[in-house]
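Now for chain A:
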Amino acid sequence: MSDGPTGRPDLDAAYAALAAHAGDAVLGAVFAKGELTVRLRAAALVAAVAFLKAERGFAALSDMIGLDNGPAPGEGRARFTVLYQLYNRDARLRIRLAADAEGEALPSIVGVHKAADWAEREIFDMFGLRFEGHPDLRRIYLDPSFEGHPLRKDFPLQGRG
Partner candidate 1 sequence: MSAPSPFVFEFLIPLGKIVAVLFYPLVMVIVMIWLERRVVALIQGRLGPNRVGFEGVLQPIADAVKIIFKEDIVQRQADRFLFNIAPALVMFSSLLAFCFIPLGEPIRIGAYELTLWVAQSPVGLLFVLGMSAISVFGVIFGGWASNSKYPLMGALRSVIQVLIYEIPIGLTVLTVVFLARSVDLVEIVRAQLAGKVWYGLLMPVSAVVFWISGVAETNRAPFDLPEAESELVAGYHTEYSGFKFAFFYIADYAHMVLVSSLVVILFFGGWLPPFANVPALAFLHKVPGFLWYLAKIMFFLYLYVWIRGTLPRYRFDELIKLAWKWLIPLSLANFLAVVVLKYVL
Partner candidate 2 sequence: MSFKDLELNMGPQHPSTHGVLRLKVKIDNEVILSIEPVVGYLHRGMEKLWESLTYPQIMPYTDRLDYIGAVANNFAYALAVEKLAGIEVPKRAQYIRVVLAELMRISSHLAWIGFQANDIGAVSVLLYGFEDREDYLDIFEAYAGGRLTINALRLGGLPFDLDADLIARIRATLAGLPRRLREIETLLDENRIWKHRTQGVGCISAAEAVDYGLTGPCLRAAGIPWDIRKDIPYSSYEDFEFDVPTSDRSDVYGRYQVRMREIRQSARIVTQALDRLPAGEVLAKVPRVLKIPAGEVFHTTEAPKGELGFYIKSNGTDKPERIKMKSPSFINLQSLPLMCRGGIFSDIVGILGSLDIVLGEIDK
């Protein structure tokens, strides 16, 4: 039994290494339903993802998930959060990183994971989050003439107009 947040030695070791690497950029960790979520400062995101890929074997990006916490998310909370699902296939580990967007922008991780290319474009399209450093940030699903970002909570289901 490990005394880390998850109680699983391998996952705890990964978390401990990440915490040591990122230092005070780690804002917290939650373990629920067998999944570890590590909340990071946006500024430290790219370094953390690269560290996990290079040192801890989290070589595969499974998915990127955009979240809208509502137009008025409350004190101390950013409106948009992006989750990163990472895999370590050899150890069969999954880890989820969470980063709040400051000023509707986040650093891009395309330089680390190629798979993030379209995923970031999708989040840009759906939420209007900009990814700094993305080589080609355009809408992916909707027409360039489309106005608004549909997955924002204040966007009506049937569109405007």
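Quick note on selection: all candidates are chains of the complex that A comes from, given by their letters.
Keep in mind that, in the parts below, a contact is a pair of C-beta atoms (placed from the backbone, for glycine too) under 8 Å apart; a residue touches a chain by one contact, two chains touch by 3 or more; residues count from 1.
As the structure is a computational prediction, the values presented were derived from the model and not from experiment.
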Task: For chain A, as assembled in this complex, the candidate in touch from 1 or 2 - done: 2
Open item on the list: Which residues of chain A touch candidate 2 once you look at their complex with the stated criterion?
Closed with: 32-33, 35, 37, 59-63, 65-68, 83, 85, 89, 92, 94, 96, 113-115, 117-119, 122, 126, 139-143, 150-151, 155, 157
